[in-house]
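A single protein chain has been omitted; all remaining protein chains appear in their positions.
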Amino acid sequence: MDIKDIIKPENLVYSKSKVLTDTVMHYCPGCSHGVVHKILAEVIEEMGIQDKTIGVSPVGCAVFAYKYINIDWQQAAHGRAPALATATKRLYPDKYVVAYQGDGDLASIGTAEIMHACNRGENIVVIFINNAIYGMTGGQMAPTTLLGMKTATTPYGRRADLNGYPLKITELIAQLEGTCYVTRQSVQNPGSVRKAKKAIRKAFENSALKKGTSFVEIVSACNSNWKMTPVQANKWMEENMFPFYPLGDIKDR
Amino acid sequence: MAEKLLKKGNEAIALAAIRYGADGYFGYPITPQSEVMETLMEEMPWETTGMVVLQAESETSSINMLYGGACCGKKVMTSSSSPGISLMCEGMSYMAGAELPCLVVDVIRGGPGLGTIQPAQGDYFQAVKGGGHGDYKIIVLAPASVQEMYDFVGLGFDLAFKYRNPVMILSDGAIGQMMEKVELREPVRRLTNQEIAEKYGHWATLGKPASRNGNIISSLSLAASEMEAINLRLQAKYQKMRENEVRFEKNMCEDAEYMLVAFGSSARICEGTLEKARSKGIRMGLLRPITLFPFPEKAIQEMLSQLKGIMSVELNAGQMVEDVRLAVNGAVPVEFYGRMGGSLFSPEEVFEAFAKKFNL
Partner (left out) sequence: MAFKGAIVVDIEKCKGCSVCVVNCPTQTIALAKKVNSKGYPYSYMENPDNCTGCGNCATVCPDSVITVYRVKI
């Protein structure tokens, strides 16, 4: 069969979500952010909620999320996305509000905001990208940086006595009464992408059911700042990140 | 006939918020303004007007809740006192940069640091000169009575939405805590979501209809040329505020040879100084700036030809006096009298300082 006979509209099985814009993402080649943006857009498209979804973007690499997903966006100060999301959801309870944050934003400077938003059980969706490093500022230590991991501010590797321990904030958040769904996912292969997408969909559905805060961590790779190729980075993530940040649902009620 | 109540300044702020159709209050307790949120929680406006009232985990969070609420075209406000306002300055810079309307009430206490819970006016610079980073301005209203605390909530929201900019009510512990008669104005109802969509849908984040692309509210622009253009647009807006929004009150200025300039609590005390001076045959007037930004510099300049001297009277080390001197530009002597750290002055004390500085 000739390729020309296959590439026909009636044979289309997968194309870019209409909720994504045509803007080329600024992310490095192979960055997990792009995959998460894609599945977030697909969930919004499949649920038919593009007109009801308000996103809050962080400070960090995903600051420009608003360029790529065609919904209304608020760009928050560093770490404060859950505060914006709280007010937005309280003032418009019938909208879907999603805060998209990285590890520096959520687990370092914004710990108070995320803890208290989750503890109040705000009916929002939180997507937490954990790549164990500060991407936008050039590869400094994050709260989630693994012990021994080399970064721009831990050039000889993270040491517990100097830098403290990597923060399992998702496990902490699962302890809070206000959260209904806390899960850790990844997006490095087709199976994990499909699972992560299901998790994000469930988080949005929980929001409509007013069950409390849904928190989806995506263990991610930052190949540029890890100084690896995208493929190597995904492998390194599986071998080094997953043992410390195990995948799966931590809480689902 | 309008209802009149005996209320604290802080309580008046809360009652005004409900009656002026505020959609949301987000705050954190701090003396001497905690009665604002306490009163709101007692009134339970979510049961009547639908107003949201939420105790946040910090002032940082409060101001960022305002950011989120303002992004949605809602009338949102907070109140705090000096140290809390310091934490909010980052958020106010972001909101000014993103051109978002909100109302912030600062019931000043003595500083620096944790300072004292007594009234002061040491946050003039913080409010008027920025506080946060970057070239931004907020409109600053200085009430001198409980009635003005009430009325400026309505005025503040109107100005915030007229210019899509943060507005601050700069009060102090004396006005926040003192009780006075306050006349409740005709209530203004909250806008419906439909009305908000019609009025602000072109910029607010309300959910994207199929007819347009997503609205983006951000203060970020990495290209220098774009960021300069944004700054120029903001500066043009601040110039409009200077042209259209100056408010002040003159007291016995018609024949004045000497003029006191004072705002808020200080201006009230200076009314007594005025009486004392007049009883001694000194033709003294008082100019009370009601907007601290924009500052009533023209009103001061118009007085210069008849004046022998001006004294700025403030509960700080001399902050507004710098703006008075800029307006006067050396035309007449400008003196300053102030006290700090939560200590008030008496009308007599101000008069003695005035007499000494001008050798009268």
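Chains: A and B, in written order; residue numbering restarts at 1 for each.
Note that a residue touches a chain if its C-beta (ideal position, glycine included) is under 8 Å from a C-beta of that chain, and two chains touch if they have at least 3 such contacts.
All values reported here derive from a predicted model rather than from experimental measurement.
Touch partners of the unshown chain, restricted to the chains that are shown, please.
In the entire complex, chains touched by the missing one are A.
Just name the one of A:Thr86, A:Gln188 or A:Ser214 that touches the chain not displayed here.
In the full complex, the listed residue that touches the missing chain is A:Gln188.
Touching residues of subunit A against the unshown chain: what are they?
Residues 1, 3, 5-8, 11-17, 20, 24-25, 27-35, 38, 187-190, 193-194, 229-231, 234 of subunit A touch the chain that is not shown.
One rule holds for everything that comes next: only the chains that are shown with their structure count from here on.
Quick one: in the complex, what on subunit A touches subunit B?
The touching residues are 21, 50-54, 56-57, 63, 66-67, 69-77, 80, 83-88, 90-92, 95, 112-113, 115-116.
Would you pull the subunit B residues touching subunit A in the complex into a rising list?
Counting only subunit B, the residues touching subunit A are 23-24, 26, 52, 54, 56-58, 60-62, 64-69, 71-72, 74, 76, 90-91, 94, 98, 193, 204-210, 213-220.
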